[in-house]
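We show some of the complex, not the whole, and keep each chain where it was.
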Amino acid sequence: MKKINAAVVGVTGYTGMELVRILIAHPGFDLVAVTSRSQAGKSLTELFPFLAGTDAEMLPVTFPDPELVARDCHVVFLAVPHGTAMNMAAGFVNQKVKVVDLSADFRLRDVKTYTEWYGVEHTRTGLVQEAVYGLPEIYGSEIVRARLVANPGCYPSSVILALYPGLKQGLLNPEGIIVDSKSGVSGAGRAAKTGTLFSEVADSFRAYSLGRHRHTPEMEQELCAAAGQELRISFSPHLVPMNRGILSTCYVYPAGDIKTERLRMVYKEFYRDSPWVRILPEGVLPETRWVRGTMYCDLGFVLDVRTGRLIIVSCIDNLCRGASGQAVANANLMAGFDLELGLKDLPLMP
Amino acid sequence: MKKINAAVVGVTGYTGMELVRILIAHPGFDLVAVTSRSQAGKSLTELFPFLAGTDAEMLPVTFPDPELVARDCHVVFLAVPHGTAMNMAAGFVNQKVKVVDLSADFRLRDVKTYTEWYGVEHTRTGLVQEAVYGLPEIYGSEIVRARLVANPGCYPSSVILALYPGLKQGLLNPEGIIVDSKSGVSGAGRAAKTGTLFSEVADSFRAYSLGRHRHTPEMEQELCAAAGQELRISFSPHLVPMNRGILSTCYVYPAGDIKTERLRMVYKEFYRDSPWVRILPEGVLPETRWVRGTMYCDLGFVLDVRTGRLIIVSCIDNLCRGASGQAVANANLMAGFDLELGLKDLPLMP
Amino acid sequence: MKKINAAVVGVTGYTGMELVRILIAHPGFDLVAVTSRSQAGKSLTELFPFLAGTDAEMLPVTFPDPELVARDCHVVFLAVPHGTAMNMAAGFVNQKVKVVDLSADFRLRDVKTYTEWYGVEHTRTGLVQEAVYGLPEIYGSEIVRARLVANPGCYPSSVILALYPGLKQGLLNPEGIIVDSKSGVSGAGRAAKTGTLFSEVADSFRAYSLGRHRHTPEMEQELCAAAGQELRISFSPHLVPMNRGILSTCYVYPAGDIKTERLRMVYKEFYRDSPWVRILPEGVLPETRWVRGTMYCDLGFVLDVRTGRLIIVSCIDNLCRGASGQAVANANLMAGFDLELGLKDLPLMP
């Protein structure tokens, strides 16, 4: 297989680290450049000693220079903050480099909504319309042809996969959906902050950003597309003392009288071509460790007959399926590779 | 202060352990008997080496003999499984021993509901009517005169304190309430089970018993009493990789147009005599570690203006406020002591 | 009891937080001032929401002003970095305020050693000679009369209590001692650092500062005093993914033919007046959770007959016995209070 040169811009955070972990072992991509403003000058192994002995151990971490990166690479992964990503992405696209942007900059098709939730003016509104939302199960065919993929947020990945098929098929009522999500701490990033120190998080549990988390409009955009009507979601994120994983407990009313067997059938049919969405059997509920380090999205269904509510529980790995693994899956499609290439790891249990 | 003799029946589990921790340091009770079927013959320190050097270190763990216990004690704490507790409680009441039952046997006033959810016939239906539900903020005056107190479940303690005042004052809509709760692992008990081994729980997160947890009818009973009408709750428990703590995220629609300031005022007024319910200010959400080892119940309020939903977040320590500490608070009232006696520990942070 | 006014200078870190937790509930001290350079202007509850509802909830956090503090307080706890503490301590002593310094500034009697290990010149060498090393079991009578107490480091507290009696009585060989210590993460402080983020520490284990940790000369100073001869310790600290606790595994050769029963007798005799040092029986090894939140130091003894080595395992809570609780114990003695006043909490288990 002829390898395609790839770069990671912004390698020091957890999504950068996870990109590197996946790309080093990837049979189709050759990781030729990694950049970091703060860590430039080190080798990749000096930055991440756990990569000693791998092919990329001596790769230099360089200061980000888009010209240089564009000269060497055909695919670039942007793991930089929102606001920074939009201009970088535009630059690379102009130089015919395919871009997977892990920031939020191109996820929302409505730039007014973007500015409202992120507090930043969008400077590349034209590109926003062109960018493809990178959820392979839903936008696979567009991703194949895309120049720029907006890689989904971690929470939206878990929630959209859980609700999209049911809303699309008219089996779920789009009104009054509640999503109560719980994330591991790596989702909060690798920047030094008191709030995510071990002793501020361990042996404890908390909610945060209730009713105002920035991933809300992203979920609403996609689920609205599924339902074919406007909808609002009550989204409540929580912080779990664990490294990786998101579990979303989704509360929704069925559109009519429906059994969970029927739902399972519909979901299995919807995801029949996806190697990663696993519909768990009756009586089995997902656990985040079952998807640790993988692209799997596990879905469990419970119908609460007393209240008539349907509960869909969704588990993903926030760093792999919720960020870097999904980015590589998108790059696979953009590069003409098999969707699963380099993404077949089994869950690390326990 | 003249001390009152107390016994713990069923000392080996986490609630028994927590009762002992509190009672040894209690100025009003003298812990004179602790029993266990499996550990009889040891001293308390052989069973729990962390109690070495305390007043009760040499207390013998005895095989449970109700006659003996009744002869020596005026108050008994039953930390035995449901089904076992009902007959024991009756025996002690007959012998004029005051009983705080930590099992579920006397929590549900409707024995049919009890049998439905617990799969056990109730053999002491008369006592069920007499038993007082041991939530001091709501039933304080009845507890003072009670012979038998049914100590609330851990989840219901967190949920009822969060929703009772709002429903009572007609500020919350009793329809369609959702409670998404998250508990530390000590809530699953101290019996040897593969499912709660460290490596089955650590660094992971899961839901369980969705729509069918036994604490559901208990919440409904009390919140129905508050609302003055029937209501059904969607209750979803989850397991957090932490030792202690419950956080309940409660979703409810306000009964009309209401601001969170007003809610805070109403709640503060309702709990004005309670030393333990803390209404957090706007913008602050509770964390389980803030109540670790204490009787506190911390409540945070968020109004999601986009969806019109009110979110009340409630945190307690499942072993202290959710079980043994509350049991001692009830015994304090039954014994004529100050409610807070022996229960003034500050949270252990971090 | 007439209360004595006390201040905590440097309240934002974990030792400051722990001092506040203990002092609020203390029957002899009145916490009248808490200071912080970065958090001045807040109330104590705004800084630490877990203190809501306590006596000190409205206490203002002020910018440190030694004059003001000295005017109001008779005892001051310094929870500021080494180097900063020395001048502050001198200022307070001059104004007749008793000082417990939790930094390292007055622990080492030899200022040359201090400068060697801490890289700071000592500006108050006179006070160094006067300061008393605050380990109550060993220097209790000097502490009673002290104006300035140098509160021991966390690791040294666990190690000195484990080895002092044996060396003092000539039962242990002072040559070739190895101390392999393991600490919870709160020992690394509350400053924002990538290295102690949850996801850098959780589900992992590491050693650090092998052979060069600054607590080494402190242990050697005290154990040399016990042995009556020079000695060198190999000291290896490690980081455990837990909040609180230190376990030190001490390897030492007995001075002659000795049984562990005899050692236990000697240690019990040495610590007969200490309410906190617990000599565990044969076959029982300490666990850090058994001392969580307390002043206990649990010691277990194993004689490895195959190698002739004695292993003494010591457990303390690094924040309570290893820092703030011990500081309060020292202040108790300085104030003429009972040693244990306000320090009788039982371990929080689990």
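To keep things simple, chains are lettered A, B and C as they appear, and every chain counts its residues starting from 1.
We adopt the following convention: a residue touches a chain if its C-beta (ideal position, glycine included) is under 8 Å from a C-beta of that chain, and two chains touch if they have at least 3 such contacts.
As the structure is a prediction and not an experimental result, all values here were calculated from the model.
Undergrad: Since every chain is the same sequence and 3 are placed, give me the total copy number for this complex.
TA: So the full homo-oligomer, as given in this file, consists of 4 copies.
One rule holds in what follows: only the chains that are shown with their structure count from here on.
Undergrad: Please tell me the distance, in whole Å, between the geometric centres of chain A and chain C computed from their C-alpha atoms.
TA: Centre-to-centre distance between chain A and chain C: 45 Å.
Undergrad: I'd like the Å distance between the centres of chain A and chain B, where a centre is the mean of that chain's Cα atoms.
TA: That gives a centre separation of 39 Å.
Undergrad: With chain centres taken as the means of their Cα atoms, state the distance from chain B to chain C in Å.
TA: About 36 Å separates the centre of chain B from that of chain C.
Undergrad: Return the residues of chain B touching two or more other chains; collapse runs of consecutive numbers into ranges.
TA: Within chain B, residues 202-203, 243-244, 289, 292, 350 contact more than one other chain.
Undergrad: What part of chain B is in contact with chain C in the complex they form?
TA: Listed in rising order, the residues of chain B that touch chain C are 14, 17-18, 21, 24-25, 48-54, 186, 202-203, 243-244, 275-276, 278, 280, 284, 289-293, 296, 298, 344-350.
Undergrad: Where on chain B is chain A touching in the complex?
TA: For this pair, the touching residues of chain B are 176, 178, 180, 182, 184, 199-200, 202-208, 210-211, 216, 232-234, 236, 238, 240-245, 247, 249, 251, 285-289, 292, 300, 302-307, 309, 311, 313, 350.
Undergrad: Mind pulling up the chain C residues that touch chain A in the complex?
TA: Listed in rising order, the residues of chain C that touch chain A are 14, 184-186, 190-194, 196-203, 241-243.
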